[in-house]
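As you look at this complex, bear in mind that one protein chain is not there, while each of the others sits in place.
And then subunit A:
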Amino acid sequence: MIAMSTRHILLGLLASGPSHGYDLKRRHDERFPQARPLAYGQVYTTLQRLVRDGLAEVDGTDSDGGPERTMYRATGEGTHELSRWAAEIAPPAPFVTNEIFAKVVVSILSGGDPAAYLSAQRAAHMERMRELTAVKAAKGADLATVLSADYALNHLDADLRWMSTTAARLTTLTAEVDAV
């Protein structure tokens, strides 16, 4: 999966108005519940870079009864950059090797048991798919949660379909790899 651009995600969250780092982190984790939570350090570093590049600027401070926090807002240039990025086509992954594929080939090369590996991997994928399905089918699940679970489910399902086909092809595949 292509890594998400944290700077553009933060610009996107700033689109609804000025905000401080703590709030941006909280909103990010809510909007992308299946993604890895943002570290505070990463949020502040990214905000400083956005300011350095003229895409965001400091908009005073806010204490709201607690510690004083620096507020940020997107600049016109930042808003323009966000629009450009959001419309940009993400290139399909140029290389399709991944760990599962590599393990199957290595297992064949080394005289291992790729069928056993595929079967166990399939069970692990299904377990994760059950967890994600329970999250998205829960009553009251919000749209961000459903979309995020859908995205992960469809990718896991693609892996699963590849694993099923590979399991069915294993006899032929083994003969081909052995012949090289």
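Everything below uses one rule, namely that a contact is a pair of C-beta atoms (placed from the backbone, for glycine too) under 8 Å apart; a residue touches a chain by one contact, two chains touch by 3 or more; residues count from 1.
Note that in this section contacts and distances are computed from a predicted model.
Novice: Pick from "Macrolide ABC transporter ATP-binding protein", "Phosphoribosylformylglycinamidine synthase subunit PurQ", "Quinol:cytochrome c oxidoreductase pentaheme cytochrome subunit" or "Cation acetate symporter" the UniProt protein name of the chain that isn't shown here.
Specialist: "Macrolide ABC transporter ATP-binding protein"
Novice: Among A:Ala39, A:Ala86 or A:Ala137, which one is in touch with the chain left out?
Specialist: Of the listed residues, the one touching the omitted chain is A:Ala137.
Novice: Among A:Val58, A:Ala86 or A:Ala116, which residue is in touch with the absent chain?
Specialist: A:Ala116
Novice: Check each of A:Ala15, A:Leu147 or A:Leu160 against the chain that is not shown and name the one that touches it.
Specialist: Checking each option in A:Ala15, A:Leu147 or A:Leu160, the one touching the absent chain turns out to be A:Leu160.
Novice: For subunit A, which residues touch the unseen chain?
Specialist: With respect to the unshown chain, the touching residues of subunit A are 113, 115-116, 119-120, 122-123, 125-126, 129-130, 132-133, 137, 139, 153-154, 156-157, 160-161, 164, 168.
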